[in-house]
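Below you'll find the structure, written out as structure tokens, and then a few comments.
Excerpt of the complex: some chains, original placement.
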Amino acid sequence: MKYFTQFESKKLADQLIEKALSYKTNPLVDHKKGIGKRIGCIFLNPSLRTRASTQIAALNLGMEPIVMNMDKEGWALEMKEGAVMNKGTVEHIKDAAAVLGSYFDILAIRAFPSLTNKQEDIEDFTFNQFIKYSGVPVISLESAIRHPLQSLADMVTIHEHTREIKKPKVVLTWAPHIKAIPHAVANSFAEWTLGCEHDLTITHPVGYELDPMFTKGAHIELDQKKALEDADFVYVKNWSAFNDYGKIVTTDSSWMLTEKHFKHAKNAKVMHCLPVRRNVELSDEILDGKRSLVQEQANNRIYAAQSVISHILG
Amino acid sequence: MKYFTQFESKKLADQLIEKALSYKTNPLVDHKKGIGKRIGCIFLNPSLRTRASTQIAALNLGMEPIVMNMDKEGWALEMKEGAVMNKGTVEHIKDAAAVLGSYFDILAIRAFPSLTNKQEDIEDFTFNQFIKYSGVPVISLESAIRHPLQSLADMVTIHEHTREIKKPKVVLTWAPHIKAIPHAVANSFAEWTLGCEHDLTITHPVGYELDPMFTKGAHIELDQKKALEDADFVYVKNWSAFNDYGKIVTTDSSWMLTEKHFKHAKNAKVMHCLPVRRNVELSDEILDGKRSLVQEQANNRIYAAQSVISHILG
């Protein structure tokens, strides 16, 4: 495996989930595997969990992680081929990615979408420019349209809580938010859930249809109440409109889950990738109650990342 | 010991001082103690000495320190229970602290006071929210009201220079500054000096009375000249008013120590936690002269932190 950017196959997903669970039991079992090797973690956008969990995963494997917060360190990259660089950008991605590729054994990159240029975002332009020019294995730490390490951690979490269910009913529900949020987490969650052959229902207000590329095979149910019936896992996430790109169509607070939403899903577990806007996206009641798996998901980020890095190291 | 946030007992202080001195002689003696363990250093406010010395202390013990500058990385935390998070904060301390607690064996946290909400500052609200929700040992890297690692380093420094004095006379003197400065260093210094059973005199202009919780047992002498007589150690520090909370009452430059202030304290050593505003808080003459222990204090920060981390590791 050279690139970890999206769901590839159920077989690989199963392998990565198993490996993650084994690292969770024994984090240091492979702590000599990465000695003398380096991972460069490049953040074009802020990060807390992703940064810390990736660093820890690398350290558990004996690697040396070096973090570069390019968003905060004023290193504006030029992305366009053939650009005459007489404006604000100080270095072309071509040159920067190639240098970083020669400095590191693996690059891990976070590059959010603009939410203003739909075509560029759909093509995952910035992220793919890094892949194109770096020449080394690349791990996505969230690109414009996917967040595969989050999804792998989510699959690990679902796996841990599904021991006796054959095919869990998973619901992905839109939640309100005050800002226009990318689609990456929702897209990836759908992609991995379907790829792992769970039963996926997606629910959202009219206008929040996701890119069909990611939702093919899912049940779309615009009535949240119906969607939640008999759910085993409910994944809560805000996203902005995909059709009317990047827009906030509604912030209808009735979509925020409270205990009363679970009348017909008594045993449903609730998931969220964090950070969560409490009492906007999700109620304190749910987050602080027994349904919540959010802390387990966050903890599994370490072992998901460790599994992927280990797989790339070979 | 699970939390290092304040003075606990003379017995513990003596142990920590001895351990710090032994690490100063042989920094790497326990360099395998922390292997495979991680300390997360969270800065809600800027830091130079504290950050570097804590990282070094952890590395000396074989631990992996990971620094998160949350002030600079735009990760605004919500602190209030039950908040409806539809404003500027992106994550609740509940969620962030719990995740960080699951990622690290020890958390070390810097959280300055607002100097505007006296009640919250007195309760050390932000810092205590981290303790409440992280679930792992926490070390204070300066909270709203205390800076115990600084005070431990100060006690180590006093110990090193007190070999032949039975009960040194220690003077804590207010000094001028152009900004409103927290009380944490002054509070902690008083707390530890009294706890270590030194003879403490505090001197300051009228209006700069410290919180009596920290100064009980100290001599208060508003005449700086009298206070300094026969001093063995003079600790220089600015702080803003506690009663008229956070205000600058005076910046009277006659309070800035020069050599002539030491007419009746010929052998007094001068201490300051740094950073120091030269020729505002303290004169070049004193800082560059033989009385100054400021560099020794700064150097002892490493061994104070190492002693505390080692004690928590057990």
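Letters A and B mark the chains in the order given here, with residues in each chain numbered from 1 onward.
Please note the rule applied: a contact is a pair of C-beta atoms (placed from the backbone, for glycine too) under 8 Å apart; a residue touches a chain by one contact, two chains touch by 3 or more.
These figures come from a predicted structure and were not determined experimentally.
Chemist: For validation: placed chains = 2, all identical. Expected total copies in the complex?
Modeler: 3
Note that in this section only the chains that are shown with their structure count from here on.
Chemist: Can you compute the centre-to-centre distance for chain A and chain B, using the mean CA position of each chain? Integer Å is fine.
Modeler: Taking the average C-alpha coordinate of chain A and of chain B, the gap between them is 40 Å.
Chemist: Could you please specify the touching residues of chain B with respect to chain A in the complex?
Modeler: By the definition above, chain B touches chain A via 36, 38, 40, 64, 66, 68, 70, 72-75, 78, 82-86, 90-92, 94-96, 98-100, 102-103.
Chemist: Touching chain B in the complex: which residues of chain A?
Modeler: 27-28, 31, 46, 48-49, 51-53, 55-56, 59, 69, 72, 178, 274-280, 284, 287-288, 294-295, 298-299, 302
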